[in-house]
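The block underneath contains the structure these notes are about, expressed in structure tokens.
In this view, the complex is presented without one of its protein chains, the others remaining in place.
Letters A and B mark the chains in the order given here, with residues in each chain numbered from 1 onward.
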Amino acid sequence: MTMKIMPLVLGAAVALAATAANAGTLDDVKAKGFVQCGVSQGLPGFSNPDDQGNWTGLDVDYCRALAAAIFNDPSKVKFSPLSAKERFTALQSGEIDVLPRNTTWTMSRDTALGLNFVGVNYYDGQGFMVRKSLGVASALELSGANVCTNTGTTTELNVADYFRSKDMPYQIVAFEKADEVVQAYDAGRCDVYTTDASGLYAQRLKLTNPDEHMVLPEIISKEPLGPVVRQGDDEWFNLAKWVHFAAINAEELGVTSANVDEMKNSETPSVKRLLGTEGEYGKAIGLSNDWAYNVIKHVGNYGEMFERNVGPSTQLGIARGLNALWSKGGLQYAPPVR
Amino acid sequence: MAVEDARPERATDRASWINDPKVRGAFYQILLVLALAWLIWEIIDNTRTNLEQRNMATGWGFLDETAGFGIILNLIQYSEISNYGRALFVGFLNTLLVAGIGVFLATVIGFIVGIARLSKNWVISRIAYVYIEVLRNIPLLLQIFFWYFAVLRAVPGKREMGTIVPGVHLNIAGLRAPAPVFEEGSTPTVIALILAIVISFVIKGWSAKRQAATGQRFPVLWTAIGLIVVLPLIVFLATGMPISISYPEFRDTGPMLMRGFQEGTGFVLIPEFLSLLLALSLYTATFIAEIVRAGILAVSHGQTEASYALGLRPGSTLRLVIIPQAMRVIIPPLTSQYLNLTKNSSLAVAIAYPDLVSVGGTVLNQTGQAIEIIAIWMLVYLSISLLTSAFMNWYNKRMALVER
Partner (left out) sequence: MTMTHADESTSEAYVRDRMVEDAAPPSSSVGAIGWMRANLFSSIPNTILTLLGIYIVYLVVPPLIEFTLVNAVWEGEDRTACAQAHGACWPYVEAYFWTFIYGRYPDPERWRVNLTFFLFAIGLVPLLVPQMPFKREGLIYMLAFFPVAALILLTGGDFTYAGFFLPMPEGELRFWIEFLLVAAAVTGGIYLLTREAGGNAKGTALSILAGFGVLAALFFVASIDFGLVEVETPLWGGLLVTLVIAVTGIAASLPIGIALALGRRSNLPIVRLISVIFIEFWRGVPLITVLFMSSVMLPLFLPEGITFDKLLRALIGVALFASAYMAEVVRGGLQAIGKGQYEGAMALGLRYWQMMSKIILPQALTLVIPGIVNTFIGLFKDTTLVLIIGLFDLLGIIQSSYTDPNWASPTQSHTGYLVAALIFWVFCFSMSRYSIYMERRLDTGHKR
């Protein structure tokens, strides 16, 4: 057990507490030997534990990439499953180092909550799922619907805005946990289940008869999801940003986990800079020069992460769409390494 | 002399003042206060630094901001453009609603089951026993989930009527019944009804006094029924029948989403409310039943025999002799059960009933102001607890005064 223990001797009570000095997050992470990563409590494709507690998903892969960049070992990461309510306090209080928990980047979160968004690892939007038997083809026909959703997310606010602006009556049934929303929707309490479109595809798998349900084509909001770090630690913020950018740049440059060793011999300057054979870019973020090589070698580029977790070949079967590279008509774009 | 000599010597003894219980008491208490003050200061200081360092918003200003989310059940006017303060107040009223009705139902069920538990009828007493032992030993949260998720799957869907008795329907969208609609000019009728109830109570008091003084009885029940029915009816007819009844309107044609019962027709209880209410009252009733049983057993058997000897029938014996005496034993533990029920209503958060904790949780998520929200929760529940205790203490005293 490498957890650091500070004893507070209060009578016979012994409190276990992990200490992290006021120094930078990166130094702390290096000292304790792993990245503490806050993830969702179970959302297939993004962060989902199997019955042995092995985590998989897009958000999980981001954490592994971070660990690979710092330690050259993607397994040096620990996951804290967090509810929507706890996630920001957990980050603010230093319980976790980074929060990639399908969290929407909004202005108030970026400012009043004292957070910094690293980037967008999934461009999402809020959608609706309904029973096919309702005969609804568009979100504009949802007047009078009972809508199930999660509390405490942007989803709840978006759905209110949407129905209000369209002047359609509706009733909201808002649950604390995603599992409860699925159960209630499955039982027929609601006509409509609304959350981020990616979430709808993931949750549909959990229904008794997934084939009886369909996701409506309309997307009613912008939900840029991305990892979050604390404000006030620029070194860590930079590192977190560039691990994300490295994965996207790698895809753009055609570097994959399979060919990364060959690519190390590449003569292309941008690939050389990315893989650390030219320049001293790793030093600038407090890491060794082969940091991006490690990320790609162990976890893969952004495209690989996407394919593995949510892509068309997985159970979720989500097309790249907005999440394709900018050069292929999508929105994923990373500043160059130079 | 020797004794007197000894005294001043003892007074100068160094150990004496330190052994003085008063000095020691003061010393320990000052130590305790200092330690506590340090702890509280430490907490405040840490919190302040933490909030400042992370640029987190603080203060009560958020209560005036627009909430932006909908609430499924609101007793007062509320919409998405209302502010957070109002949203929290809606939640508070919902807590009071479910707790108030829950207390009433739990008391009724609890008394029935408690008396049934002592019944001479073997079947009835066994059923009461099994009911108590089964429901009391299963966590309340599990029961709430059961009533919500398991029973929800068993009732008819939203587009089926699910008629129980004509006019009353239960489907997955809730329980629907006809509702009175108070149109313009209905105020006099309502006032008449209230007046009739008040007069009935006055008559009851007067008749009790008269019976105590003269032994003559007065038909209070019939008078009261007459008053409560006739007086409002006369006013109702005289003012031109301003109250109508709204029946739940069911539509089974048109677009699928618009089928089912129409919003705004009849009286509706949402399933979240129903399952929470059922679970809370059935669970608390088991404890109340045990309290009632213990209370009745505490009244000596001689009382029953004496009242039989006086020719009272079993029902009257229970009502006039046993229960009034048992109440003195029952009330104090009953109070804590009422408080438990109120506090347990916060489990609403698990099944989307918008009570104070549930709505507060949403506000907490949207604003991130954990400290303020949790402070509101604690303050509200503490006040409810203290007020209920105060009321029940007063009632208990009143009951105790009957003793001669």
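Please note the rule applied: contacts are C-beta pairs under 8 Å (C-beta built on N, C-alpha and C of every residue); 3 or more make two chains touch, one makes a residue touch a chain.
Because the structure is a prediction, the values reported are computed rather than measured.
Asker: Considering the complete complex, identify which of B:Ala57, B:Ile72, B:Leu96 or B:Ile124 is in touch with the unshown chain.
Answerer: Spelled out, the listed residue whose C-beta touches the missing chain is B:Ile124.
Asker: Can you tell me which of A:Val35, A:Cys63, A:Leu82 or A:Val295 touches the chain that was removed from the display?
Answerer: For the chain that is not drawn, the touching residue is A:Leu82.
Asker: Please identify, in ascending order, the residues of chain B that touch the omitted chain?
Answerer: 14-15, 18-19, 25, 28-29, 32-33, 36, 43, 46-47, 49-51, 53, 119-124, 126-127, 133-134, 136-142, 145-146, 149-150, 153, 339, 343-344, 346-347, 349-350, 357, 361, 364, 370-371, 374, 377-378, 381-382, 385-386
Asker: Tell me which stretches of chain A touch the chain missing from the display.
Answerer: So the residues of chain A touching the unseen chain are 1-7, 9, 11-22, 41-42, 49, 51-53, 78-83, 85-86, 89-90, 92-95, 176-177, 179-180, 182-183, 186, 203, 205-208, 210, 315.
Here is the rule we go by: only the chains that are shown with their structure count from here on.
Asker: Can you check the complex and tell me which residues of chain B touch chain A?
Answerer: Its residues touching chain A are 50, 53-57, 68-72, 80, 148-149, 152-153, 157-158, 172-173, 255-258, 263, 271-272, 349-352, 354, 358, 361-362, 364-366, 368, 370.
Asker: Would you mind writing out the residues of chain A in touch with chain B in their complex?
Answerer: Answer in residue numbers: 84-85, 88-89, 92-93, 109, 111-114, 133-136, 141-146, 151-153, 156-157, 159-161, 164, 169-176, 180, 183-184, 187-189, 191, 230-232.
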